[in-house]
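Yeah, one chain of the complex is gone here, protein chain that is, but the others are all in their spots.
So, chain A:
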Amino acid sequence: MEAAVWVIILPLLTAFFLGISKLYFKKILFPLVTGSAIIYLYLLISVSTNSYPPKVYSVGGWGLLGINLMVDPFAAMFLLIIAILFLPVILFSLKYIKIDKHDYFILTYLMIGGIAGMVLTADLFNLYVFLEVTSLSSCALVAIKKTDKAIEGAFKYLIMSTLGSFFILLATILTYHLAGTLNMAEIALEFKELPFKLKSILMALFVFGYALKIGLIPLHAWLPDAYEDSPIPYNVLSSGLVMKAAVYALIRVLYIIFGIDFLSESGMLAIGVFWGVITFIIAHLLAFQQTNLNRLLAYSSIAQIAYITIGLFVGTDGGLIGGSFHILNHAIMKGTLFLVIGIFYYSLSAINIKDIKGLGYQFPIISFTFVVASLSIVGLPPFNGFITKWLIIEAALEAGFGYAAFFILVGTFLSLTYYLKVIVTLYTKTEKKIVIKDPGLSLRLPTIFLGSLCIVFGIVPSLPLSLINKIPQFLLDHSEYIRILLGG
């Protein structure tokens, strides 16, 4: 019963104790951070393995009047992603972050708490509150290095994300006005009788607000700037969790509150797929021109999230499975890539493509991990990226979005060009003598762990698929979700 509540409380509590330890005992940072991360790992796994059949937790015992948390397979999958990414990133940043260590960890834990809240909640206003917790701490993390680029990136990010939040808040308030409740299940029941036009306006507000947070083109301008000079372990969490949490929230709102029938009737599904196609093609083209590795990976993130959007907006079982699986895979692949860049930056402050020339011979294992992850993100077999792209293409073809399937193949070639450019530079021999700082085991191990997951999930996709296969049952047809949430 309490486990799901603790998933939200534990990171917030840790952030609070870290604040105290910053003032009085600076020494206990390491045991506090690692200890809490390990307990959190256990909690996440125990909650997400207990997700079938879905369970409802009523916070404070208020029943339908209060806030309810719901653990269904979609939420469980997201908790699993947090479980996979969080401990490696924390171990990585313990060594990587040198300045403002306490502030960094406080904000990271706050951010994770916000994400966990967004994932679990079944209350519309609570969703908005956790969304704001996440994006505020995320903005502060972008600015934590206090360099010119970091502060400008953070300001842009904050402006765009606040603008998005206002539209989401407006939509939430209007929803409350029309439905008279904030519980998602009750709203969904009320919305069945609402006129078509009103629902369309509300949906447009929600979609616009979340699209700003997700960074779909043309609303993406803040995203590469925010990635450019932020701490690299944060980038892993940002592309793996923060952007995905916005996608998650959008999908939850659309599928649960509005329902699949309304989505296909109003043409939202077709719009979503079309928007995704436009987004990833432009993002791939822009990524090709980048010289800064962080910016390159940022544009690649936009493109990959567009794939996820396509998968989730196809509106069939296969699409939902492919899209959700791609959320997991992209978190792992992009996490590996960012951590490798982090090691290069730590060892010889290399952040541009030309700086990493010849490093393939200096870091043989790490560079091989980079190659694995980038081939995986391009979508070559036998890595995990191939599996999900295949699933998404298959689903798009089945649902009659042939052009989306075709352009995903085109996009694969586009992404191959720029990842190949990086790999070739990595393995070009140079005469120049390179002096490197040894990254040590605590930076290498998390990277290699995530990189090996790319291969494991590519060879045995049934491992996560056994959980993911249950997602459409509670998402595509919202009546089951509503029944469980209402306690029937």
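Heads up, the rule we're going with is that a contact is a pair of C-beta atoms (placed from the backbone, for glycine too) under 8 Å apart; a residue touches a chain by one contact, two chains touch by 3 or more; residues count from 1.
In this text, contacts and distances are computed from a predicted model.
Peer 1: Please identify the absent chain by the protein name in its UniProt record; candidates are "Lipooligosaccharide transport system ATP-binding protein", "Quinol:cytochrome C oxidoreductase", "Cation:proton antiporter" or "Large, multifunctional secreted protein".
Peer 2: Answer from the UniProt record of the missing subunit chain: "Cation:proton antiporter".
Peer 1: Looking at the whole complex, which of A:Leu10, A:Leu32, A:Leu69 or A:Leu158 touches the chain that is not displayed?
Peer 2: A:Leu158
Peer 1: Using the touch definition up top, pick the residue from A:Trp6, A:Phe125 or A:Phe368 that touches the left-out chain.
Peer 2: Spelled out, the listed residue whose C-beta touches the missing chain is A:Phe125.
Peer 1: Which one touches the absent chain: A:Ile106, A:Leu120, A:Leu136 or A:Ile471?
Peer 2: Of all options in A:Ile106, A:Leu120, A:Leu136 or A:Ile471, contact with the hidden chain holds for A:Leu136.
Peer 1: In the full complex, which residues of chain A touch the absent chain?
Peer 2: Residues touching the hidden chain, for chain A, are 125, 129, 132, 136, 139-140, 143, 146, 148, 151-152, 154-155, 158-159, 162-163, 165-166, 169-170, 173, 176-177, 182.
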